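To start, the structure itself, in structure tokens.
One protein chain is absent from this view; the other protein chains keep their places.
A, B, C and D are the chain letters, set down in written order, and residue numbers restart from 1 in every chain.
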Amino acid sequence: MTEFLQQVIIGLRIGSVYALIALGYTMVYGIIRLINFAHGEFIMVGGYTLFFMIPVLMGFGLPAWTSVFAAIIICAAVGVLAELLAYRPVRKKGNRMTALITAIGVSLILQNLAQAIPFIGPNPKAITQDIFQSGRIDLFGVNTNWTSIFTIIIAAFVMVGLQLFIHKTKIGRAMRAVSENKAASTLMGINVNRTIVITFIIGAGLAAVGALMYCAQYRAVMTTMGSMLGLKAFVAAVLGGIGLIPGAMLGGMLIGLIEALVTAYISSSLANALVFVVLILVLLVKPAGIMGRNVGEKV
Amino acid sequence: MSERAIVLKTEKLGMMFGGLKAVNDFNIEILEGELVGLIGPNGSGKTTVFNMLTGLHIPFEGEIYLMGKRITGMKTHKIIEQGIARTFQNIRLFGEMSVLENVKTSFTKDVKYNLFDTMFRTPKYFQIEKDIEDKAMDCLRIVHLDDKAAFQAKSLPYGQQRKLEIARALATDMKLLLLDEPAAGMNPTETSELIACIYDIRKKFNITIFLIEHDMSLVMKICERIQVINFGNTIAHGFPNEIAHNPDVIEAYLGEEAVENA
Amino acid sequence: AEGALEGQTILIGNIAPMTGVIANYGTAVDNGIRLAASEINASGGILGGTVVISTKDNQFTPAEAINGFNALLSEGAVAIIGAIASSVTSAITGPANDEGIVLITATSTADSITTEDDYVFRACFKDSFQGRMCASYAASQGWTKAAILYAKGDAYSSGLRDSFVAAAPDYGIEVVEEQSTSDTMAVDFSSQLATIAASGAEVLFAPYYYDTVGPKIIPQAREAGYLGAIIGADGFDGTQDVAVGDLTAYENVYFTNHYSPEDPSEVVQNFIAAYTEAYGAESLNALAALAYDAMYMVAQAIETAGSLDHDAIRDAMAGMHYVGVTGDMTLDETGTPDKSVAILTFVEEDGKLVQKFVTSQH
Amino acid sequence: MTDLRKKSLRGVITNVIMVALLIIVIYILSVSLSDNNYRLKLVPIIWHLCIFILLGTSLNLTMGFLGQLTLGHMGFMGIGAYTAALSSLALERAGLFIAKTAPPLQLIGVMLGCSLLGAIVAGIISLLMGIPALRMRGDYLAIVTLGFGLIIENVIANLPFAGGNGLAEGTASANLYQNGLGINSRLQAQYVYFPILLTIICVAFMFMYTTSKYGRAIKAIREDEIAANASGINATYYKILTFTISAFFAGLAGGLYAISTSSLTTGTFTFANSSIWNSTFIVVMVVLGGMGSLTGSIIAAIGMYMLNYEIKNGAWVAAMPQFLQSIFAFPMLIYAFVLTIVIMFKPFGLMGTYEFSLRRLLFRKSERAIGGEAK
Partner (left out) sequence: MLKIEDLVVSYGAIQALRGISLEVNEGEIVSLIGANGAGKTTTLHALTGLIPIKSGKVHYQKKNLRKVRAHEIVSLGLAHVPEGRQVFRRMTVIENLLMGAYSRTDRAEIAQNLTKVYKHFPRLEERAKQIAGTLSGGEQQMLAMGRAMMSAPKLIVMDEPSMGLSPILVKEVFNIIEDMHKEGITILLVEQNAKMALSVADRAYVLENGKISMSGKASELLDDEKVRQAYLGA
């Protein structure tokens, strides 16, 4: 039983990182129906910002985690640049497929640019400093650490905040309106372009928070770190119901749990495949994801 | 009356959406060659009836018979094969395809060549392709779109798009044609043209038509019988002039003025 | 034949993943080769001929490796050093034999890469040898209960695992727990390590690369409560640069390597000094050292052959004896060196982790 | 003779002329180019191009014509490649076939047989996947096919007979070192007509497919699935059929890959990696060429492959200033920039849905007189 609980805690911890990243995916997807393949690279940008900023900020006597603010700023800037320079011009002229290809392009550019920049380069870099309080703790006989606890709590906190933001604020409602019908939104007085930029800021900002959690946990950054992570997070978002904030959270947690439990009890090398098997099975039963409402098309 | 076959018959048809009963105890019998209208306030469940008839919604309860054969719960394309065709309230054309291709697609189910004929372009392939091209042009001619055959469907003006939908439905070679608000978005002049077109179709194909329409000038003029639903329940059925003076219908649907105009 | 190649350029090809997920290995190897080449040229070249390196990026993909190979061939390369990952290298071993050009791989350890009587050689030892050495060292320390954690889909990792498992009975080692990941890119091993910690293993064999071992496997293992020995192969080299958190976690970690940076011998110290000066210490690892040696081996073969004739170089290569950074070696009949392996460990020195030589095994 | 037939006959004639021209050009090149340039450069390029053309056009069937975004196309190529490699390896181990010494007819027979087997297995597996997957739409289908692609990759890596030295000597691993089919560059040069003819036949088939009732049906489904159903089209059937055909050709491309590459690794058949050999790039290829234009896919396949090839191997790169060279050391970077810029100026791809037709060029006048050509 303890062993099982142990695995559950591990699952939740992995899951909260996925969940945080999935939130960013869901935000952007929810508004402009774009699978932002570059989101994984936003995490990478966040990771490197942390890598460079932690020693600087600690030099000023600040705690390591405060570097996340720098990461948020840089990530948001990258997100906004991607939107202004690539996504927006293409969105005006093309269709969704065109936008998808642009996202792939941006993702490749970011990843390869990072490798090409001499002080980043292809070598993985370790984050040697503890980002949160270090050390193990014993939770009802289950062995875990502070980082895990913080990760889970922060993920939950971010989710609730975001949910309130989307549903209770004016900007949030504007985002949802834009996500449905841009022309009608304009007629309501919504500045569509600005709303999309805000979405990218939030999405990329979340990637920065995700990067913090990732780095606190896994302690290393690499130019290709975002690809698989981003992909799994996207799967999480779809599993929970894409476009839905609680869905991203639930999906992330589930993917984490499935991974941990499959690894522990079935086959660790098939964990990746089984995650997708679960996703496919869920989608077959609930085509809009676990929390997605299947709004049939009105004929 | 009894000589004519019953083309469509429904028994206690019902549909639920969540907690909402959109259609309730819907019964109708349509005889061969008839032109029957279905009217009712917005949201009363008319389109939902059509959707059930064409398998887009699986009825919550009740049965549907086409030419005496039970078709309840069949897949859409099967129902179409049985001989029902329809148009949509919100136009659903194949926008990127040409007008002619739009009509040709409706022959797909009847085209009997296979992958082998496709690959090797056998004489059979050419024969069949030529046949359906001719038939498709015939359908277009009826709705006066033959000169637009090469246009992209989405570039047509609204009224012509509606006509193209009708042509596409005609091409499925049906016994029963369902028209969902064919005159919506047309001005009275265009509506009269449409009426002429519908008469034409009936004459040429000798088919049965079941239509939904809010334009009373059209309904009262061409429908032989009318059924009225409100909140999913049938509140009246009968001949046009009966309906026009039915107080329930006037209250729920027509309003006072419309009667004077009819 | 002093000066037999005077005034000629000697084109040596390098095929490596210069971009993408394992670009760090590609750059290390390229640096090693170029360092050796510039040293050779500085001391008068090979028989007077100047070495020129042409690098082709294989993007970690077999098909691109073939393109690179063909391009090098038509550029007129006399020998090719190439491909890092065994999966990619094996795509060009056939072509090398068909075209009759020497292919020496610095780092591909899969057993099947080299076969008898052909044009393919390597500077590293092969998986079956390294896995066996790990088992042998474990036995020598009296650890008899072993657990294994490896990447099933990765040829390097699963190859080492296979050889460790094969050798274990010979040394009286029992494998009590086996866990895996699908590839080496995994980041979270907590589940697997929790199971391993509960298995009562005394030693954990974890054939992964340093970027995974350093920040992830070792700290996560200690966190999961596994405090026993951790042993790995040459992929552990570099762990010291990516160690995180409490460095005591890295105690009781051992690995086999091609050389020891501590080795006081002149070749080794010279290499380390020269490499650090040219490219910095970050990418300095055994891969760079192997590539450096591979280049010198090619040079030695050309010198022996006295010409740029492909077959002559091949014949000079076969069975060659060579002393380099990664040891004193003789190529066996398949073209794989027979050399000793260094067992290294990590210790903390002035708040930094450094490698320490433990013993040498054969 | 009907107009339709007349046009078609002209089409056949022009196509035959084009194929003949292509083959003559290659023959002349084989005679006139130096061995280095012909065998070491042109021949591998031709083999690889055939693979990419098959992948691009076949994916265009599902993406462009059927309108379903699939992100796991390379998975089917993987199935084809592994099946072809392992089945040929079985023949080799049984002592029935050795690629290097096989007589021409036997070699062609084995290449064709094993590739077809790979294609069939890919087709069958895609059928099994398609039945549940194609119930999904849009981005959900995309993510499910991506998932299937990764599952295929993961499962292959876990098959005990599909790794290491294969079959009885195999272990579960992502790499298959032994491949009975992998032929050397001399043989590849000698049999260069094999991939060319195979590709031409396949593309011709796909072209026929898209211009028949099948093509009309799937285009209708792309435009509006509900309306297609309501026109009597069995959308599920046509979707699965098209998906399967598409996977079949990807499997065939896998067979060609196995022939041209002597060792396989699942990393080639994945969703994304650092080269152009992955599912993402096939999607990019289809969009860049124009969704719904087979000619577009062919042009994009050639263009994209050559771009990547030239960035990495082109002599002109070495002639550039040092600064530019150091940027060109990152092929994917250059590539991504080109890609993004092209898509910005040509958002609907190079060809849109337009098909290039020599016939139209040659007989334009007389055909306009016949009429019926959509404008």
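The working rule: a residue touches a chain if its C-beta (ideal position, glycine included) is under 8 Å from a C-beta of that chain, and two chains touch if they have at least 3 such contacts.
These numbers come from a predicted model, not from an experiment.
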Practice problem: Indicate each shown chain that the hidden chain touches within the full complex. | Solution: A, B
Self-check item: Touch criterion as defined above, residue of B:Met186, B:Leu211, B:Ile226 or B:Ile243 at the omitted chain
Solution: B:Met186
Self-check item: Where the missing chain touches subunit B, by residue
Solution: 17, 39-44, 47, 89-90, 157-160, 181, 184-192, 214, 216-217, 252-255, 257-258
Quiz item: Which residue numbers on subunit A touch the omitted chain?
Solution: 170, 173-174, 176-177, 180-181, 183-192, 295-298
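Throughout what follows, only the chains that are shown with their structure count from here on.
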Practice problem: Any chance you could name the chains that touch subunit C and subunit D both? | Solution: A
Quiz item: When the mean CA coordinate of each chain is compared with the mean CA coordinate of the whole protein, which chain is closest?
Solution: D
Quiz prompt | Chain whose mean Cα position lies farthest from subunit C | solution = B
Quiz prompt | Mean-CA-position distance for subunit B and subunit A (Å) | solution = 48
Practice problem: Report the inter-chain centroid distance for subunit B and subunit C in whole angstrom, where each centroid is the mean of the CA atoms. | Solution: 73
Exercise. Report the inter-chain centroid distance for subunit B and subunit D in whole angstrom, where each centroid is the mean of the CA atoms.
Key: 43
Self-check item: Shared interface positions of subunit A, touching two or more other chains
Solution: 112, 115, 224, 267, 269-270, 272-273, 299
Quiz item: Residues of subunit D touching 2+ other chains?
Solution: 154, 157-158, 172, 226, 274, 329-330, 332
Quiz item: In the complex formed with subunit B, which residues of subunit D make contact?
Solution: 2, 4-5, 8, 12, 205, 208-209, 212-214, 216-217, 219-220, 222-224, 226-235, 353, 372-375
Practice problem: Note which residues of subunit C are touching subunit D in the complex, please. | Solution: 17-21, 23, 56-57, 59-64, 66-68, 70-71, 73-74, 86-88, 90-91, 93-95, 98-99, 110, 112, 152-155, 158-159, 162, 182-183
Quiz item: In their complex, what parts of subunit D are in touch with subunit C?
Solution: 36-37, 40-41, 44, 48, 154, 157-158, 163-165, 171-175, 177-178, 182, 184-186, 257, 260-268, 273-275, 277, 309, 312-313, 329-332
